[in-house]
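The complex is shown incomplete by one protein chain, all other protein chains being positioned as in the whole.
Coming up: subunit A.
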Amino acid sequence: MSVSVKTPAGRRSAPPPRSFSDWANQHRKWLFAAPAMIFVGLLIIFPLAWTVYLSLTDSHGSVRAPSDFIGLNNYVTVLSDTDRFWPAVGRTAYFTFTALAVEMVLGMIIALLLWRPFRGEKWVRVAILLPLVATPVAVGMMWRLIFDPNIGFANQMLGWVGIPPQPWLSGQYTALPTTIFMDIWQWTPMVVLILLAGLTSLSDEPDEAARVDGASARQRFFYITLPLMMPTVIVAILLRSIDALKTFDILYATKGKGGGSFHEVETLNVYAYGLSFDYNEYGVASAVLIIFFLIIIAFMWVLTRRRKGAQQ
């Protein structure tokens, strides 16, 4: 207890370490970071490096079985596959951009409506956040029942207003839009939450000044609020787009392996899952995942640059 608390100046001129505790004290910034660094190394870098390695081999059946190093052959196979891979890329892009666009517009409208205080505000906010707390697989199962073509509630409702039953999730061309609808239902609340936080932190002065100058509500939104909100909007886009790109649970819960009989909701993630867990083609699956990983990185890079631009 007699050890005195060292001042920063005293630490700089510390004597060479005499014991482990001295050494530990001098290197504490590394020591404290070590568990996290080991964790990252074991759980992120190692699997990633292993996937890269697998993608260069013809590993199939079992990853423990001997496999041959085949260079970039898997990448060539994947990139020239117009049957499954490119359609999956198309579906991933379609899913992400459609869901993102609708969620951002809808999210902005709801956030603007909730911005100003009103009676019962708390209840409305809680109700809007409910879809967000539901487990995606449970959400998938729920919508699957609602959209069942024969006994589902959705077609029953359409029947009340005289519209013929729709195939929804079971149709070759309606399945993907239906899953996009489910994604919008679940994730718009998160966009609302982020945008609302951004709106609340805006100062009122620019808006008031514009009002005094006679700007219309539309003008104030497009020329004042939106530009000021840009950094927040980009954060929302960033978070949602990465999530939407990686969507797996609702697709798998509603359509199963392969994304349906016509691969109608087979995105890159579903495709890679099918390759590894259904076909046991680990080499090809790894190549798909690495390509997918690069697509996400590129996408993030573009968005982060835009965000920096918006902040300046």
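Throughout what follows, a contact is a pair of C-beta atoms (placed from the backbone, for glycine too) under 8 Å apart; a residue touches a chain by one contact, two chains touch by 3 or more; residues count from 1.
Basically, contacts and distances are computed from a predicted model.
Per the UniProt record, the absent chain's protein name among "Cation:proton antiporter", "Tryptophan synthase alpha chain", "Sugar ABC transporter substrate-binding protein" or "Mannitol-specific phosphotransferase enzyme IIA component" is "Sugar ABC transporter substrate-binding protein".
Between the chain not shown and the residues A:Y75, A:Y279 or A:F299, the one that touches is A:Y279. Only one residue in the set A:G41, A:G71, A:G90 or A:P165 touches the chain that does not appear here, and it is A:P165. In the full complex, the hidden chain is touched by subunit A at residues 1, 3, 5-6, 21-22, 24-25, 28, 31-32, 34-35, 38-39, 60-65, 149-151, 165-167, 169-170, 172, 255-258, 260-262, 276-281.
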